[in-house]
Every structure is written in C-alpha cells, then in structure tokens.
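Here's the structure we're looking at; comments come further down.
For this view, one protein chain was removed and the others were kept in their places.
The chains carry the letters A and B, assigned in the order they are written, with residues numbered from 1 in each.
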Amino acid sequence: MNLFSRRRFLRITAGTLAAAGLGPALLGGPRARAAGLGGALQTIPTFCDICFWKCGAVATVRDGKLWKIEGNPKDPLSQGRLCPRGTGGIGATFDPDRLRRPLLRAKVRGEEQWNVVSWDEALGFTAEKMKKIAAEYGPEAMGMFSHGLGGNFLKHTLKAYGAVNFAAPSFAQCRGPRDVGFRLTFGDDPGSPERTDIAHAKCLVLIGSHLGENMHNTQVQEFAQAVANGCTVIVADPRFSVAASKAKHYLPVKPGTDIALLLAWMHVLVKEKLYDVEYVTKHGYGFEQFAAYLEPFTPEWAYPETGISPDVIRETAREMGRHHPATLVHPGRHSTWYGDDTQRSRAVALLNALLGSWGREGGFYIPSSMELPGYPYPAYPPKGEKGKVDNPGKKYPFAHEAISTGIREATITGAPYPIKGWLTYAVNLMYALPNQAETIKAIEALDLLAVVDVIPSETAGWADVVLPEATYLERHDDLNVELFRDSFIALRQPVVPAPDEQKPNWWIAKELATKLGLERYYPWKDIEEYLGHRLAKGGYSFDELKKNGIILGPKVPRTYEEGVEPTFETPSKKIEFYSTQLQEKGFDPIPKYTPPDPVPRGTFRLLTGRAPTHSFSRTQTNPLLHDVMSENEVWLNAKEAKRLGVKSGDKVRLKNQDGVVSELVKVKATERIRPDCVFMVHGFGHTSKGLKRAYRKGASDSQLQTRYRTDPLMGGTGMSMNFVSVELEPS
Amino acid sequence: MSRLAMVIDTALCVGCSDCVVACKTENNVPEGYCRDWITESVRGEFPTVGLEIRSERCNHCTDAPCVSCCPTGASHVHDFGGVVLVEHDKCIGCKACIAACPYDARFGNPEGYADKCTFCIHRVEKGLLPACVSVCPTHCMHFGDLEDPESEVSKLLHSRPNHTLLPEAGTKPNVYYLTKG
Partner (left out) sequence: MLELSSNRHNPGIDPALHAWGWEIPVYLFLGGMVAGLLVLGGFHILKGRNDPHAEAYPWAPMLGVVLLSAGMGTLFLDLSHKLYVWRLYLTFQPTSPMSWGAWILLLVYPALLLAALLHPPETVPFGDAVLARAKVWSRWLRMRPRLVQAIGAANLLGGVSLGIYTGILLGSLGARPLWNSAILGPLFLFSGLSTAAAALHLLSMLSKRQVKGQFGDALLGGFFKLLDPKAGGEAMLRADTSFLTIELGIMALWLLGLLTATSVHREAAALLLSGDYAPAFWALVIITGILTPLFIQTAELSGKIRHTAAPAVLVIIGGFALRWILVSAGQTSHW
C-alpha cells in the first residue's frame, strides 16, 4: 500500500464509506455498470496461454461472466502483472471468429468449405484415417506438430498409437540454434523461460533481443528494473528498437554481421585482459587456441563489416568488461536468422563465458524445478526400426530436438519413409514454417491433416478435419512444473465454460484414443482425477493448488557464489572455448564470420519481430488486442521513403525476390531503421476467410519468406534471407 | 483537500499498451474506443534517435475547460482528489467537452454520454491503484496525492525532471511524465 500515506488513506476510507452510503444514487446507473461496480465477483487462479511463458494469473468472473484477468502475485513468472497479451487474453473467449464445432472438409483442400459434424463423427473419421495409415505405412507415418503444454495428452495418444515423429516450431524456427550454441559451449542451454538474471545485471547486451516488443513478461519486468537501477544497456539492432531507446549505447549493426561484432568485442576483451581471468582459467577449455584465433579480429577489421566504428566497439567492450561478471549478453531466443545462427549463438555464449556470467548473479542463474512424477501409464508399443524422419542419418549432428521442417521435407519426398498423416496442435504451420509453398506441397501428399485449434487458422483451412478446442480459460491442462529461478507447480483450471461444443485437449486425446482402441492408455476418468493422482503422488495438495493456482518449491542456491557446484555437460566437462565436437564433425571449432549475401539493388532485407500486443499469428482476431493493433506496418527508413515517394500511412505492397507479392500494408516512414532493411511484425495479413476480423489486414512475413538457409549444425531455418521491393499502389 | 495525480516514467515505459488493454477490461470500454493510448515521439536522425513513449489519457486538469463548458454540470470535479468525471445521467451528449479538451482525451460513448478516463475512481476509493497502473509490467506508472509531500508521486516530481502535455494550453494537467536525466 504505497498509494497514499496513512493520513491520506484514512480520508479515502471515509470517502468510500460515504460513497457506499449514498450508493447508486450518487454514482448513477450507467456509471455503476461501466465502472464495474456491483455484481457477484469470483476469482479463479490459473495460468496464461497467450504465449509459452505461462504466467500465473487470476481471472475475475462477475455474475458468471468473465470480466478480467490479472497477474497472480504469488507467481514468480508474472509477479502479479501480466503482459498486454495476457491482460487481453480474455478476448479469446468472446472472439466471434473462434471455432465452435468440429468440421469435416466438404471440398478440395484449402478451399475452406466445411460440413459441421458431431465430435463422434469427427473423431471417428480421424481414427479411421489413422488406422488406415498405420495399416498401410506403419504408425510412424503419422506425425505430430504441437507447441506448448496443451499438446501433452494428444502426444500421449499418438505415442500409444506408435507414432515417433513429433516436432514443434520452437526448435528449428525459434530457439534451436541458440540452445545448440550454448550447449556446445556450456553443456546446457538458456532454457525457456530463460535463466537470465536481467534484474541484477549491471550491463545488459541485447543483440536483436527486442525486449519491450518481445513481451516475455518476466524478462520485460526485469529489464525495466535493470534500467531503473542504472544498468548499462547496449543494444545492437539494425532497427532502433524500444530497447534501443533505453540503451546507453545503440549500435545500428548491419543485418547479418553480428558474428563480426562479437569477434571484435571478444578480441578487445582478451587483448585488453578485461575478461574474467580467474573464471576462464578455472572453467575454460581451449582458451589459448581461442585467444590466438581472435588475434586478427580487431574492431578495425569489424568496422567495414558491421558499420560500427572501432571506437564504439572498444568502448562497449570495455563497458562489458567493467561490469563483469554481472554483464549479461542476452542469449536471444528467436535466433533463426541467417543460417549461421548456431555459430552466432555460440559466439554469444563465448562472450558470456569470457565475462564469467554463466552461473553468476546478474548473468545466468542455475534454475531448479520441483519433483513431480508423471502419471503411471502403461508402456508405449516398442519403437520399430525406422527411427525418426526429421534428421535422417544425423544430417544435422547437433539437433537435440526434432526438426519441424525435416518432417515437412520427408512428407514431400517420402524419404526416408513416407509420412501420410499430420496432427497439429496449437501450431499454425502456414505461418510458423518458411516457404508456404513447401508446406502446401507436403499437405497435399498427406492422407490426413487433422488440426486442433481455437480459431480457423490458415493451417486449419487446409485440414481434412478441424477439431475446435476450448480456450485456456475454459479448460484444465497438464500441470506446469516449471524450471525457473524459483521452482513451482502451477495449475491451469477452467474459469468459464466453453460457449459451444469446444472441448479441452485432454478430452479430445482421450476420446481419440478410445476410437483407436487404445482406451487402456487412459486409466483415469477425467483430468481432475489425473491431476489429483499426480499431485497426491508428489505429496502436494490439489485443493491448495486450486485455491492458489501455484505451489512454490523451496528456495535453493542459484549461483556459483551461492554454492551451486559448477558442472558443464560438454565433452571436456568445461566451458568449451574450442569445441572438439564441432571440429570432429567438420565444423569451425571457434565461430567464423562469413559476410551475409549483399542486398540486391532496389530491394531491402526483410526483418521481422514482435509487437507487444500480439502473439505470433494467434491473437489478431482477439477483439481486445485487435482493438489496440489491427494491422502491421512496414517500417521503412524515412529517407528511403522520401526517395520512393511514400509517406507514413501510404499503402504499398512488398514483392520479394521470387515474385511473391504481399497484401496491402501501411508504410511507417521512420528514422528508427537502417536504410538497407525493412521491418514488419510477424503474424498479420491473414488469408483464412474465417478470421474475419483480421482478414487481409496488414501483410504476412511468412508469405514473403520463401527463402531460408538451413543451419548445417542443427537444421534451423534462417529466414532473414529475403529481399523485398516496395511496390506503390496506383492510386 | 487532495490532488490525485499520475506520474509516468518515460525512461521505463516500453509502450506495450498493457495499460490500454487493462483499462478496456476493467472499465468495459466499448470495442473501438479507448480511454488511454500510447504516443511515440521520435526525434533526430538515424542512428542518433531519441524516442519518448508516453501512456496518455485525460489529464484531470486543474483548470479543466471540459468542465467549465459543460451546460448541465455532468462534467464535474469530483470531491475526492480533484478527479474530473462525467455523470452519465446528467450528460446530454452535446460534445462541447469533447471539443474543449486540448488533448482529445474524451469521446462519445456509443450509449450517448461523454466518456473518458476516470482515474479509476471506483478502485481508488477502495484504496486500489487505477487498473492501468496496477498492471504495468515495467512499474513505470505511479499514482497518488500531490498535496501530500510524502507521497511517492510528490517525491518523484521533486527528484526527477518531468513535463506535462501542452502546458501552453493552460489547463494545468495532473498527469506528469518523468524523463531521463
């Protein structure tokens, strides 16, 4: 209660009583309604699902209607405050565009013509097709794409069925390269939620990580805390991001040249002995080779590559050195940019290693999680000889998760073996994977595409059967046993009932299993029984969890200083400045810089990112969030705009190197971006007719990203390889 | 007397619009309308750019032209904290107040009456923070009583450079923006 001093507070209380006494007469009918007074209030804790940060939340229901949702103060992720998407998440429940009943395709795939059917029919159809696929090609021919916690039960059904190919776009289209780069260096990855101790950083380096637009809640909260505490922020970004506006040093780096910048920074740190000598000596492996390798990469060398002057490179390197080990070079998250991303991420990891920030306060803490046994299911059928399709022959030797685009490729080529069915859960592949033509080609090779979604996404438009899920505010999900700074278990529970025939994923999974004759894999009656069982076995109270939404684990040490034993799961059991693993597989053991492809004349490199009020391609029809941002804009350097004769608000189309033309999109002519690139927020320009509110508003980066470069280390798809020209509309 | 005011730290605000969304849900603001919004002001030339992001709303002006022009007294200054409010049942929807506000902070609610930010007086009177302030993920918004020298807002205004919007319009706003430095 820091709102008023005590004196003032007493007066307010008196005022409140007076107001209460006069009641509605004073406040007036309509005002009372609009102000949200009155009505029977009920609060229900749960956690958010508008992105994968899974913030703890408390929903308020007034007279049986969902009113608002706020952060759960007990939750370490949200710390009582949600991000704008979380706050607006309730819009998903009353989105008029949402799916209502199961749909079976009526005509040709992709034409979005449907017959509304019963669940029995829809799941019966799906199960029949799956049985047929298993009979003809084996159960391995059924693949699944899912993103987030909600896919757990469907995965369970598919595993029981014998499927082995499961992938999420969060690896090969998102954090894969970063995770691999860090694993190769520290033997572990930054995780999700990232183990970054931003709040205590004294110097924070953001290489493209656009915190503040990227709204991963805890990170943004800690970022603001750091700025408030006077943390020195250094931002390298071709665009003057929101984070850049908080920075002491803004480096307008040329897109695709970050490795050069990183090498030069490390050169300065080593040359000037500004690095954490003790830490490196104690934990480092191959430092001598590394130091020798850095010799030629002076700031002067990096200048023509990056466009960042040697003075600035030196000054910022010294800032980092000055604050180490509380200098956090943010690992980034969406790291699939140029195809050399694992090496870039490894360079970021190495810079952190030099600064001694891994395992240290203000750097990367060591997270912990609570022990909670899984449900004792019967064993899955034994896996066949075939193996997985996404990475045949370990073509990408360092991929430790399945490669979504690998499954897509196998579906197209039929090699190493045919994939004939896809089940997708909470992924919009048409938006998540680069090159939509390839996705369509793969879909056309399928015997079954079953899509579980809450809205008629573009991918649902291509489906044979669409299964409408209840939103996160209308269902239970599996428990979130979080690996984080503070360990905890969180519960998602329904706040309001689903308005129509939408069903939760656990129900769909269980019914599908029944239709497949796999009911023995579902020994529980309903999810409450399942959750209760798991919690009881872990020794936790379900009732407490229902009431508080969260059970906190014990506090444990989080840094080396606090007593965590440093361990590195690398071959040398040390931080690998020189990677023998990479060398053995024929890759550069220390990151090498290769200049990006030049930007063809008359075009701009297409960069993409986030807007704080939207998640990927999933929130554009949410009435609350749409209201705040209804379309994206293409950011164009002000002088380039002038040269092209366009101004802010003009509508243009973007045309990429392969002749693909975007929807009409508004220009944002701005001093906030380099002249050699344009920027667009991902997720707009929807073409699914069912997404009425968002239909053809803004432009889709996914549509324009026809080219991608695959990271040879782990199969990630670098997507910032596309060039667009600005096509003026004849007015 | 008390003088309620909002103090927003532009050095921390990231323009995420959480304040905007929270206002919509808390106050059932009709779709297509907003009581608060984000303004971005960019100065300079790339790459030497300055960006100020502001969460804006009714300034609950001390000299509020929207109150003085109201023919029915619907627009009024609330007893508590000098908050400028509209009593819906007195408002005839003449829109004079809408035209009188130099900040364009008001709008015509589809139900007919003039609408705008209330400083969430219904929450404040219960001792809660306004909805927008309470959700802000960067904790850059502060709310309290300027008449109380011990309040957080008073202290912030004394210790940090700040400005209001359009001081030249002579309305004496009570929403302040802290700046870097």
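The definition used in the following text is that a contact is a pair of C-beta atoms (placed from the backbone, for glycine too) under 8 Å apart; a residue touches a chain by one contact, two chains touch by 3 or more.
Computed from a predicted model, the values in this text were never measured in an experiment.
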*Which listed residue, B:Val77, B:Ala100 or B:Leu157, touches the chain dropped from view?*
B:Ala100
_Option touching the unshown chain, where B:Val77, B:Leu128 or B:Ala169 are the choices_ = B:Ala169
_To test your reading of the contact rule: which positions on chain B touch the chain that is missing from view?_
17, 20, 32-34, 37-45, 56, 65, 68-74, 88-96, 98-104, 106-108, 111-113, 166, 168-170
*Hidden partner interface residues of chain A, rising order*: 628-629, 638, 648, 668, 670-672
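Here is the rule we use: only the chains that are shown with their structure count from here on.
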*Where the CA atoms of chain A average out and where those of chain B average out, how many Å apart are those spots?*
33
*Residues on chain A engaged by chain B in the complex (per definition of touch)*: 1-5, 7-9, 11-13, 15-16, 19, 27-31, 33-37, 67-71, 81-84, 87-88, 90, 211-213, 215, 217, 220-221, 223-225, 227-228, 240, 242-246, 250, 252, 612-613, 623-625, 627-629, 637-638, 670-675
*asked:* For the complex, give me every residue of chain B touching chain A.
replied: 2, 9, 11-12, 14-18, 20-22, 24-28, 31-32, 34, 42, 44-47, 49-51, 53, 79-80, 87-89, 109, 111, 113, 115, 118, 121-122, 124-129, 134-140, 143-145, 148, 150-152
